[in-house]
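In this view, the complex is presented without one of its protein chains, the others remaining in place.
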């Protein structure tokens, strides 16, 4: 009866686009298969929720992601 | 001092509309009343946050919700 | 296909005991009924997870809950 | 290796605008500095995610935030 | 820079034991590999957090999990 929450950044521009529908379907399938294989869970009661987060709302290294990445390449 | 997070799908089309403002108000009132009744919590320190999730971002049975529902009716 | 996460404090002492099994069952039933009534969701695909949080891990007013409550009655 | 999730309301109108990019950067920096100072965590493995919640999706006192605020000033 | 939260029940008795350390390591590896394969994420900035939930704290079908499972086999 697992619940999985996957948070990823929306890449590609100020608004970002996030992963495509195909990529999200692949994340859902892969995560569900993993819980079936490792813990013997039933797919019908396995929920996977993908949350897409704007780049300016995600921080790492004390900076929004975009600034953090710039700081690494300077 | 409870915090409640309610995640529901946005139904009704590719973008979906999610629950109406009236439905969200009913979820907030019902959840708060429940915590008052069962645990004696104070409404003023009971937070309820409703998160609306696009259909393609919610997976069950290893599939995005829309595909999963189609598979059940085939 | 809702997922609901309910976070409440563990009351009653340093370790606290949290809500009883009966109280948790009442929260689960009440929340599920609410989602059925308001949004027409199916109980079989409605998950409710109760998380119990130690008093010293919950802050409000800039203080751990126990200190906050003391400050209100001073 | 901390993960911090900050949920705030989107203020300022039906759709709301949420905090500005500068305010979000300040939240990210302040939270990261705090974890470095208090727990000695490394900024490079400290994630901060800001989630902005529409006013009608946030409840307190059994009411959506906007109605709750109105009720306080009546 | 993904963050993944996996919530599973603690099976096997009133207190339950949850997944073993080996099973948790397999969930961590599998989820990380998936994000690398599907989205090209870097493992070093991919966090996976496993939360183990007591059976009486997880509800489905309006009942705590143990009662729900009993109801299915009656």
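As written, the chain order gives the labels A, B, C, D and E, with residue 1 at the start of each chain.
The criterion applied here is as follows: contacts are C-beta pairs under 8 Å (C-beta built on N, C-alpha and C of every residue); 3 or more make two chains touch, one makes a residue touch a chain.
Every value quoted in this text rests on a predicted model; they were computed, and no experiment measured them.
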| item | value |
| --- | --- |
| Those residues of subunit D which, in the complete complex, touch the missing chain | 1-9, 19, 23, 26-27, 30-31, 34-35, 37-39, 41, 45, 58, 60, 65 |
| Sites on subunit E contacted by the missing partner chain, in the whole complex | 21, 24-25, 27-29, 31-33, 43-44, 46-52 |
| Residue ranges of subunit B at the interface with the undisplayed chain | 1, 3, 45, 47, 49 |
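The rule is simple: only the chains that are shown with their structure count from here on.
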| item | value |
| --- | --- |
| Mean-CA-position distance for subunit D and subunit B (Å) | 20 |
| Chain centre separation in whole Å, for subunit E relative to subunit D (CA means) | 27 |
| Junction residues of subunit D, two or more chains touched | 47, 49 |
